[in-house]
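For this view, one protein chain was removed and the others were kept in their places.
Think of it as A and B in the order they're written, each chain with its own count starting at 1.
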Amino acid sequence: MSDFTSRFFRQPQGIVSAVLLTILIVEVALGPLLAPYDPETFHVKSRLLGPSTDFFLGTDQFGRDILSRILWGARTTILLSLIATLIGAVAGGILGIISGYLGGRIDELVMRFVDALMAIPSLLFALLIITVLGPSGINAVIAIGIAFSPGMARIARSVTLSVKTSDYVSAAVARGESTMWIMSREIAPNMLAPVIIEATIRVAFAIMLLATLSFLGLGSQPPSPEWGLMISEGRAFMFRNAWAIFWPGLSIAIVAITFNLLGDALRDALNPKN
Amino acid sequence: MSLQYILNRFFYLTITAFVVSLLVFCITQILPANAATMLLGEYATQDALIALEQKLGLDQPAYIQYFNWISGVVQGDLGTSLRSGLPVSDTIFQALGRSLILAAFSLLAVVIIAIPLGVLAAVHRGKVTDFVVSLISYVGISLPEFVLATLLLVWLTGPEIGMFPASGYVPITESFWKGLWHISLPVITLAIVLTAHVMRMVRSEMADALQTDYVLAARLRGLSATTVLFRHALRNSLLPTITVLALDVGYLIGGIIVVEEIFAFPGIGRLLIVSIQERDLPMIQAGALVMAFTYAIANLAADMAYVYLDRRIQYV
Partner (left out) sequence: MLSTQRIDNSMDATKTLRIQGYSISFGEGERALKVLDDINLDIGRGEVVGLVGESGSGKSTLALAIMRALQGRTSGEAGDMLLGSDSLCDLDEQGLNEIRGKRIAMVFQDPGGSLNPTLTLGEHFRQTLNRHSDLAPGDIIKETHRLLSMVGLPDASTMALKFPYEVSGGEKQRAVIALAFACNPELILFDEPTSALDATTAVNILDLFRELQKQTGVSALFISHDLGVVREIAHRVAVIYAGRILEIGSVEKLYAEPRHPYTRSLLASLPTPSLGEENQPLVSIAGSLPDRTVPIIGCNFAERCQFATKKCWKEPIDLVPDNEHAVACPYWESALSIKIHSNDETPTIKGAATERVRRLSMENLSVEIGRPDLFARLMGRESKIIHAVNNVDLVLHGGETLGLVGESGCGKSSLAKALVGLREFKGRVLLGDTPVHSLGHMEKSYRKRVQIIFQNPDLSLNPRQSIATILSRPLKLYQSDTSGNLSDRIEKLLQTVNLPANFASRYPHELSGGEKQRIAIARALAAEPEVIICDEITSGLDASIQASIVNLLRKIQAQTGISYLFITHDLNLLRHIADRVAVMYLGEVVEIRPANKIGIPPYHPYTEALLSSAPVLDSNLEFRRIRLEGSLPSRIGRVLGCPFASRCPHRIGTICETEKPYRRDIGPDHWIQCHLDAGSLMAVPPIWSTPNSSPPI
């Protein structure tokens, strides 16, 4: 364990992502407490203002405080993205391990199916699912989770395949260990690393997809302070006050960068190359 | 590259297309809103609804509807738009054409910028160049298109700078420079994100290639640094890069949807969004199918290019 931490913090990506991650955790946990205003209150006389001492980041077209909206929206954006990625990772991961371990006809069939699913780009896939489910934040999460599953399944399967041929798995099979044991105690611990890394990077992608869907009006609906939605709403007024789209945009970028950096740092820390 | 391999891949492509069409059809079938209701409005009489449903073939079981649709598709008839009443194929392919121009320019920019920068970063690994390139990559992959597009819109088309038009489309065929001017911002937006992805990939693959035994052996034969770089390392790094480019076409498709929406560019992405909002079922189905199929073709082309460059893969 200490081996891992030292490798992790040896790199700039590790340190930076750890710092940013801490800030994000604080933001998600305490955001609403730190917000100076209620995110939905209209301050009619202070609409479309730039940053000031009253409103640190300015206000939007309804006079709502941008800072408060961002702090509240952190929960929505980040948590929803995490859940979406989790759905995709778990669903895809389980499918991948089983398919990879069982091999043979089952594996081929499943993989052909997964390949066909992967022929549909993620956003498109999510859009189609939203079309069926109807626009809302939760549905966006489900849609993204489903759209991620094929990709995660692919990764989980390929790692399972390479682990499956290791001698220690062969030794377990030769001993007569049960399939459950082999999958959970021999294979799973060794394939977690690449899957976790991939999932971390996908969180970044999930954030962007979620924001995009909201932006298109197909994700979170008003008056939710979801960051993508904020940008969409601010579009009509962008020439009068660009801050309404700048701050949410920056926040999205920072969260995405955090998880990308984290994924990279994890990759180097979990797979040491001498 | 053997004929058998090509046939094999085409066979595979057909199966993929088939499964995709099935998927698209299934998903859209679950749509609660009934097409006939949409057309006739909420207050239509029951009889009129049934009559229209019969006419549109909506009363038949799902698999018959699917079969009708698919046989139409194979013959080139993608159905009729519920919104405009016009054949879907015309609208779609026109829009597709415009989007392809967007995609083509974006990919061109990527190849010209991303690959050299990625190589540079790998060669100067750990130094300033690498750091700068990595930084730009990180920012690029962390910015969703719509954020970037919106920011560029604000910055470059606003009354202050007004360098580019905010929207509109002029066909290249009509006026080359005006057309170019109009698609500049969408292309720039797409290109930035794509470049970031590809740059990262090239850098990582090059860094790996430079560590291999055969590169070491080549250096130890006294070959010049350029020879080692280009004829050994780069060549072998390009292969996975091609795969990534193909994958990026998929990402590009997603990006196109967003970018066209923001810049009001009349391409297939915008068409799809509008169709979804208006529940124009035939258009949604056809649009999704066409996009997915384009992606599948791009992957096929990438596979074949890969095989051409590295003969081993055929035998795997």
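Simple rule for what comes next: a contact is a pair of C-beta atoms (placed from the backbone, for glycine too) under 8 Å apart; a residue touches a chain by one contact, two chains touch by 3 or more.
Being a predicted model, the structure only gives us computed values, none of them experimental.
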item	value
Which residue of B:Leu86, B:Ile112, B:Leu180 or B:Ala217 touches the chain not shown here	B:Ala217
Which of A:Ala171, A:Ala236 or A:Ile254 contacts the chain that the document leaves out	A:Ala171
On subunit B, residues whose C-beta touches the chain left out of the figure	4, 212-214, 216-224, 227, 231-232, 235-236, 239, 309-312, 315
Touch residues of subunit A, complete complex, unshown partner	104, 166-168, 170-177, 185-186, 189-190
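In this text, only the chains that are shown with their structure count from here on.
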item	value
Centre-of-Cα separation between subunit B and subunit A, whole angstrom	22
Residue numbers on subunit A that touch subunit B, as the complex places them	112-113, 115-117, 119-124, 127-132, 204, 207-208, 211-212, 215-218, 228, 231, 235, 238-239, 242, 245-246, 249, 252-254, 256-257, 260-261
Contact footprint of subunit A on subunit B as seen in their complex	15-16, 19-20, 23-24, 27-28, 30-31, 138-139, 141-147, 150-151, 153-154, 158-159, 250-251, 253-254, 257-258, 261-262, 272-273, 276-277, 284, 288, 291-292, 295-296, 299
